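Rest of the complex left out; these chains stay put.
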Amino acid sequence: MSIEDDGFVIRSLESEPGTIQVGGELDAHAANKLDDLVDQLLASGVTNLVMDIGGLTFIDSSGLRSLIRARKRLGDQPNAVVLRDPQAGTLRLLEITGLTEQFPVV
Amino acid sequence: MPDEVALQFPAAFEYIRLARLVASGLAAQVNFTLDDIEDLRIAVDELCSALVEAAADRSSTVTATFRIEDHQIHMEADVPTTAANGSYVIDDISSHILRAAVDRHELEQNADRLVARMSKQCLTVN
C-alpha cells in the first residue's frame, strides 16, 4: 500500500511485512495517513514495525505522536517501533522531546 | 511600519504546509540561516496545527501574519473558536519543540478566537 502526495510518501513494503517507508514531510496531515496504514498492518497481524525514515525531510509533534500511538497499539514493548536510518533533524527532535529511549534505531 | 505578509487558509491540516512555505520563503528572502529557517518552520507548523485542531471545522479560516523587524521574525496567527470548545492547551511534546525552536511563543484564548504568537531572533548569512 502506498499513499502519496506532493508533500510526503507513506508506503508499506510487500517484501518486508511490518516495514513502512515514510518520506517527505510528516506533519499532521501525513500523520493521519500514517495512523491509517499502521492500523491496517496491525489488523493484518503485524507485531513489530520498522519505520524506514531515511527520506524524511520534516517531522513535527504530530509525526512523533503518530509513532507513540503505533507503539502503544503494539503493547509498548521496547522494540515495538524501531527506526531505520533517521536523519540528524529527527534524532534531535527525539532528543528534545525525551523520546529517544522509546524508539530504538536499527 | 515594518512589512507584513499574511496567509489565510481553511482550518484543515493539508494547508499547514503552505504556512511553512511562506514562513521559510520570507525568512530565506532576508537571508536567515538554514538552521533558523528550520526552527521557524517547525514552530509555525506546531502553532498552526494547534489552531487547526482547536477550530470547529474546516469552514473556519486560519490567518497567520508574519512580520520581520531587524533580525527578528514574528508570527501572530488566529482562528475563530470559543473557549466553550474546550480551551486549547499545547501538549508536552509540542511545548518542548517550541521552546527549543523559538525565543517566545504563546497561545491565548480570547472571547471568540484562539491566538498564537511567536518571535525568534535569527542570524543571517552573507
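Here the chain labels run A and B in written order, and each chain numbers its own residues starting at 1.
As a working rule, a residue touches a chain if its C-beta (ideal position, glycine included) is under 8 Å from a C-beta of that chain, and two chains touch if they have at least 3 such contacts.
Model, not experiment: these values are computed from the prediction.
Formula of protein chain copies in the complete complex, based on this structure file: A x2, B x2.
Here, only the chains that are shown with their structure count from here on.
Only residues 7, 25, 27-29, 32, 58, 60-62, 64-65, 89, 93, 96-99 of chain A touch chain B when the two sit together in their complex. The touching residues of chain B, counted against chain A in their complex, run 13-14, 16-17, 20, 38, 41-42, 45-46, 49, 52-53, 91-94, 96-97, 100.
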